[in-house]
Each structure stands twice: as structure tokens, then as C-alpha cells.
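Have a look at the structure below, then the notes.
Heads up, one of the protein chains got dropped from this complex, but the rest are sitting where they should.
Right after this comes subunit A.
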Amino acid sequence: MKRLLIDEQNKTQAITEAVKVLRNGGLIVFPTETAYGVGALATNSEAVTKLLQYKERPVGKAISVAVADRETAERYVEINNEADQLFKQFLPGPLTVVCNSKHYADTRLESEKATLGIRIPDFDFTLKLLKELKEGISATSANRAGKKTPYSIEDILANNPARKTEMLDLILDYGELPKRPTSTVIDTTTLDMQVIRSGAISFDTPIIEKEITSYEEMIDLGTSFTKENIKGKAESLIIISFNAELGAGKTQFMKGVALALGINETIKSPTYSLLNEYDTHDGLKLIHIDTWRMASVAELEEVLQESYFAHRNIIAIEWAGAAEEMIREKTQQAIKNGVKVIRFNVEILYTNKDTRRIKIVKSHE
């Protein structure tokens, strides 16, 4: 295992080295606009075998391919009209477009329907690398199945036994990446273009989109959002996940939510406790989670009781990205058990020091 700290001076050299490793069937860890990915040359069967061993991913689960441009993508998949539109509108960007595979890449990367996900990362360094390589590489997050989505190299190393880390031939360390959700995955081979995994890009129309200028307004927004969308709809499990930077006002929003639910306790940041649980007077439970300081998903998994994923509960997650896979699995399990789930994604952006743009998108799962 070799770890290269990327800076302005060694960028070109790092790319040359990464290309060499990939062509020799090795695995690299590389940065993207979402999280760190683990890359294997998509056309090299030895490399793909190594990748699957590293990921410990259940058989039959597809792995998408990152390429530099549309021209390269066309060698891998058939791009139909729908895919064509998406390419033009969103790529490069955090969107994985699922198309019919031309079986040019190792077929173990395909889904059971022989489709393949293609993505063009919006990350200058990685795009240059892919251009130089002239081929596609696997674009799956660098964690093993079920572990924390990695936004720093430490996230990967801390959750890997040494023998796993040894499998990674070259780590391209770009420091800590912003904690953005993973890419949205959309299937263009079905009639109605299904979103397979919701992520950074949303195709749903926001239910709320507004700009606010004070803490008080943020609390009010949390209250009105809850009154309109949660109260009285208690037959479902509600999941609220936040996509926002530090200090954007997530906890303020949650104060408003709690107020609307009739919780009298002060809502404090759950950063240190990972999870705070509140009872509302009409028998609901509000579970407030923060993954900011979480070292491994196992920590959260232990405190996150199965019983939370039931009707009438509200689970709100700050920094949801890091635990996304685990939350998704638990949610799927709940759905299998007959629980109805409504998910809200709350995005908060700084427009300047005191103003924020908020976008809330609702999806049924």
C-alpha cells in the first residue's frame, strides 16, 4: 500500500503513477465530488476480482464505472435518448446513469438485467486521471460493504483490517472531502426512468424552497414543515436527512420540529451522544442523530435500535451521508416488514453569513 498526499506539485506525477497501477490490475483509492472511491480497471478481470474481494459486496449487486467523457462511455454502454438528455444536463456531476451494457467492461460489474451504471465525476483531478487512462474504472465508494462512507482516508483505514488496506495498491489522498451525499442512481432502461438510489441530485419537485435570514425563521420553518407534513401523518415512519454544511442551522430546524411535536425539552446538538431520543406527548418518538464525530458505522448501528424503524417514529439524521448505506438497509428492512416510509431530504445552503437557502424534497420509499 502506498499513500500519496496530492498537492499542486505532484499532481501530474500522481496521475502517471495511478494509471500505471490501474493498467497493472491494481486498486486505487481516488477522490470524487461525493466520497472517496476505490478504482479498478473496468476491463481487467483480475482487477475486478480483486475489487470484489476488497468490497465484500454481495453477488448480484452492480458496481458502476467512472469515465472521463461521453466518448469513452459509448464504448461501455448504449446511450438511449433518455440517457443522452441526462448526460447533457448533469454530467460531469453526482449522477450515475444506468444503461444497457455492451459487455465491454467485466460483466461482474453489471446488474442482473445486464445493465451498467456510468458516471463522470465532477472532480478535476480524477477527470484528468481518467483522460490519461482512456478507460473506465470502478466507481464505488472505498468502504467495504456496510461500513462508513469515506470522506477522508482515515475513514477508510480506521474501518479496515490491515489485510484489507494492504489490497489497496495506491491511495490518492486529497485530504478531507466535503460531506456530500453519494450520487443519485437513475435507470434509463425502464420505461419511466426509475431513481434506484436517491442522492446528491434530486428529480423530485421540492415541497419547500425558500430563503431565510435568521435563526428564528429557521425554527419557524421547522415548525411549519412539521405541522404540514408530519403531524397527522403518523402512520408512516418519517426519515429526515440533512444535507448541509457545519453551522447551517440543522439543530435550529430540529428545534422547530420538536416544538411542533410538543416536545418541551431543549433540543441540543447530538454530536457527542450520537443519538438523542425524545418522547412527544402523543406517543411519537423523535430520534435525533448526528454522525459528525462517528468513527465507524458500527457505533451508530449499536445505538440505533431496530424498534426505531417503526410506524409513528421520526428519525432525523444530521450528516446522513456517512451512514447512508446502513440507514438505507434498515429502511428497506422496515419496508419489507410492512412499514410505510416517507423520506424528506433537507438541503441547507449558505447564501451569505446570515442567510440560507433551504430546499426540502419528499420521497416515498
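Criterion: contacts are C-beta pairs under 8 Å (C-beta built on N, C-alpha and C of every residue); 3 or more make two chains touch, one makes a residue touch a chain; residues count from 1.
The working rule: contacts and distances are computed from a predicted model.
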Complex member absent from the view - protein name from UniProt, among "tRNA N6-adenosine threonylcarbamoyltransferase", "PadR family transcriptional regulator", "ABC transporter ATP-binding protein" or "Transport permease protein": "tRNA N6-adenosine threonylcarbamoyltransferase"
Contact partner of the left-out chain, one of A:T43, A:N100 or A:S269: A:S269
Residue in contact with the excluded chain [from A:A162, A:L191 or A:L246]: A:L246
Residue among A:H103, A:R293 or A:R357 touching the omitted chain: A:R293
Absent-chain contact - pick from A:D124, A:E228, A:D282 or A:E302: A:E302
Subunit A residues that touch the omitted chain in the full complex: 215, 245-249, 251-252, 266, 268-269, 271-274, 276-277, 292-293, 295, 298-299, 302-303, 350, 352-353
